[in-house]
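Missing here: one protein chain of the complex. Every other protein chain is in place.
Showing subunit A:
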Amino acid sequence: MESISPDGDSGDKYTINGDCSPTSNKDSNSLNHAKNIDDISTPSELKFDEDFEFEDPDVTKKRKELEKCLSNPDVVNLEQWVNFAKSKAGLISDEYRRKIWPLLVGVTQEEMTEPPSLDELSTHPEYNQVVLDVNRSLKRFPPGIPYEQRVALQDQLTVLILRVIMKYPHLKYYQGYHDVAITLLLVCGDKASFPLLCRLSYGPSAPLAPFMQTTMQPTQHLLNYMLPVIRRADERLSDCLEKSGVGTMFALPWYLTWFGHSLNRYADVVRLYDYFLCAAPLFPVYVTAALVLHRAPDVLLCDCDMAMMHCLLSRLPDDLPFEDILVTAKKLYDENDPTDLEPEVAALEKREEQQRRADEERMRRRAAERAGRGRAGGWRALPAALRRPGPRRAALALAAALLAVYVYYRPDLFREREDDL
């Protein structure tokens, strides 16, 4: 492949170094979660939990308990299911998840109704956006899945999403919602995943509800809780993040999709869903904080630059010890209640607002300066500028005077610039 230089400069070359791929932690052997799950499941294996040769004895024990409980589910209370879901290795297998996930969010058998056909839903205004995103969700399906089966699942996914946003018209579809929906669909099937997704999307403490408002403002606000949590745990790391100006955008897809969009390993995704389905709505934010804390050594080594930092953080390595991270997140949650963090979040948002205003002011100045520099539209801009408040008028007059002097001395340059535009 050859590089092209539009102006024919033969000195142009390039090197490809585009994807700043994640660095993996070499010390991940020390994690406390079932190692065999890790070793066997590759990013591509959907049924990661079959054909175990070695299994952590704790997990084997848990598996037996789960099977016992599932054989007589009526005598098991919610607390016990939650306990299974949150403790080490979660619900272990999709076979158990299929039955337990609906129980965790209180979905009953009666709610699991037959879905309508896709044709009935295609008139919805969000239909095109949903189809667009669903068609691009190939990575989330098990590879090697027969084409017909995958297309059928994708249709089910579209139906599932549209059903929910039609049932609750005030809820807005967001890119990433399909990542949550597909995880539910793959585990629970099309009948059970509809009431499940409804529970997650609608209601005062529904975890996905803030993401589905008219703007992303509520989401952004909630994601901001990550920063004081990090600051309280590791000031040096927090300073480093703040100095780089990286913000919270790197964690946005994590939060919006409960990591479904960002993790390569299906096993990790469903493990996290076990926990999130029965945790506090803000808990995923504490997991993002725990994750950033876990990666502190990499972060501290990274160039203190917004782009580099965003790049490092947004790409997650495949070997993250999620059992440890969940334990840390739980601890962080217990020690830093969201209500305690409110003043810190408010202060942070105030600072951001000030920064935004300063940026806007800078932009206005730049625009005014450009208008004053007298491109073709310079004269047209003048009357509009004169309608503005006094100080700006003075600034403009000064700019115009400077321009006049400038043009007087360098009319040639001025003309050349116009040609260039």
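The definition used in the following text is that a residue touches a chain if its C-beta (ideal position, glycine included) is under 8 Å from a C-beta of that chain, and two chains touch if they have at least 3 such contacts; residues count from 1.
Just so we're on the same page, contacts and distances are computed from a predicted model.
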Please identify the absent chain by the protein name in its UniProt record; candidates are "Origin of replication complex subunit 4", "Ras-related protein Rab-33", "Intraflagellar transport protein 25 homolog isoform X1" or "Vacuolar protein-sorting-associated protein 25". "Ras-related protein Rab-33"
Given A:L256, A:L277, A:L316 or A:L396, the one touching the chain that is not displayed: A:L256
Sole contact to the chain not displayed, among A:N72, A:Q109, A:T215 or A:T339: A:T215
Looking beyond the chains shown, say which of A:S137, A:S193 or A:T288 touches the absent one. A:S137
Subunit A residues that touch the omitted chain in the full complex: 1-7, 9, 11-20, 129, 132-133, 136-139, 172, 174-176, 178, 214-217, 220, 247, 249, 252-253, 256-257, 261, 305, 307, 310-311, 314, 356, 359, 362-367, 369-370, 373, 406, 413, 416-417, 419-421
